[in-house]
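Reading through the structure tokens given below for one structure.
With one protein chain held back, the other chains of the complex are shown just where they sit.
Moving on, here comes chain A:
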Amino acid sequence: MKLECVPTVSELGSISILGQITNISAALKEGQVTPTELCQRCLALIRSTQFLNAYITVAEETALKQAEESEKRYRRGQPLGELDGIPIAVKDNFNTAGIETTCASNMLKGYISPYNATVVQKLLDGGAVLLGKTNLDEFAMGSGSTDGVFGPVRNPWSYSRQYKEKIVPRSDSEPENSNWVITGGSSGGSAAAVSAFTCFAALGSDTGGSTRNPAAHCGVVGLKPTYGLISRHGLIPLVNSMDVPGILTRCVDDAAVVLGSLAGHDPKDSTTVQDIFQPFALPSLTDVSKLSIGIPKEYHAPGLSSEILAVWSKAADLFKNAGAKVVEVSLPHTHYSIVCYHVLCTAEVASNMARFDGLEYGHRSDMNKSTESMYAATRREGFSDVVRGRILSGNYFLLKQNYEDYFVKAQKVRRLIANDFVKVFGSGVDILLTPTTLSDAVPYVEFIKEDNRTRSTQDDILTQAANMAGLPAVNVPTALSGRGLPIGLQFIGRSFQEKQLLTVAKWFEKQVQFPMIQLEEVKKHDNGVLQHQKSASFS
């Protein structure tokens, strides 16, 4: 078996692979590094971190070709923009022409879409280099990135010096590698890919927190833009009325750069707003005294770890001490959001999954007794228990006799939840500050003790209200937990006020100085599929 190495910083020459997109972009322009070199380095990193299981498909060949094209443009002095030549990864629920799109499901294993999602096309049009497709929970249904047919994603922080120093072996009988922690999800592959430096930015999707949750666990920035700002065309839907493409980057500035290339009306998605989007660079705030930061008391939810609570209140103090107005606010309907989300999500899932019948594309069962038996077998074979469970409950809620009691009620509650935000923002609050997750990432072995539904409802509790209300929200890595794992906080902004939201997030990011992941040593993969013997320092 070939041994793969993680390149060290020295191998990268004067260019730090850890840099921001804007810096790399400048380096590309100045010729300090070429897109091909950059691409090759990322591909090498993908190989050497393969045990993370962050990628489902690595599109090496097309990526190198794209890098080559980019290189030509740079040589001509005509790069397409800041993203030209920048290696990126895309969650495997976005359609990519010519590259498999699986949704981590048997249903779509081997499915090659004939078209690019609008966001993918925009990235490619901007010259970005698409490295591959990242792992997720099947059809994005989950909060751990543990429930896909390609296996769970491992959190790169499991292999960080920070975590290893803190960890106490669970018991002598258990192998050391059982300590690895989950990434969160469902965009865990994208979060891990960014966190492990295999790409500069990745697309996730966010329906109930699927971008922000893994961002928090993996110590990266995770932006869920306002519903309607970015096209969903080509994103294989979970809940159409809540889905938004999410952006995962290593810093807030990068998120703004990627947002700038993706946002705007798409004639192919009627739910995108018509207003013209002006890409923006984020100013560096020096004065936060005019800001009003709201602390919603309902986010002090049952199960919130004391550590996170401490980080949250420290962050509030940080704003207060810098002169911002920090007020406790109430979003009284927050605790209804879990049950409300469950009804709306499963109902739309039941509907969206109806198209997977084995006829036009995807898996088709050999069963050919009748069309109906073929449907049934195809769907039984193609979907996991989690997906089938959601389809079943969704169809139950949509039955004529249940529709009023469940779906209509849930819609009404959703309106109340959205109105909570309207009221709070109407009262003069600019930004809400909340935790992103209840705790830091848990070890996989702990995580799988509970079923997907229980976990999802617990894990989404702090993030899903923003989806219900369609509001922009961003996870900013804030501190390390006692176990040496990332803790993130969430900022929720007003609709379409991404610039304000990210400006505040950037200020906060600068204050907290979140530590860099120290992937000191890439350990032996437990299956022995890959062995990583050379150490690589990223510090």
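Quick note on the criterion: a contact is a pair of C-beta atoms (placed from the backbone, for glycine too) under 8 Å apart; a residue touches a chain by one contact, two chains touch by 3 or more; residues count from 1.
Please note the rule applied: contacts and distances are computed from a predicted model.
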*Name the absent chain by its UniProt protein name; which of "Glutamyl-tRNA(Gln) amidotransferase subunit B, mitochondrial", "Phosphatidylinositol glycan anchor biosynthesis class U protein-like", "Mitotic spindle assembly checkpoint protein MAD2A" or "Exosome complex component RRP41" is it?*
"Glutamyl-tRNA(Gln) amidotransferase subunit B, mitochondrial"
*Selected residue (touches chain absent from view) among A:350, A:474, A:502 or A:519*: A:350
*Residue in contact with the excluded chain [from A:267, A:323 or A:426]*: A:267
*Touching the absent chain in the whole complex: find that residue among A:117, A:331 or A:476.*
A:117
*Residues on chain A that touch the omitted chain in the whole complex?*
94-95, 101, 103, 108, 113-115, 117, 232-237, 239-241, 267-271, 274, 347-348, 350-351, 353-357, 359-361, 371-372, 375, 395, 398-400, 403, 407
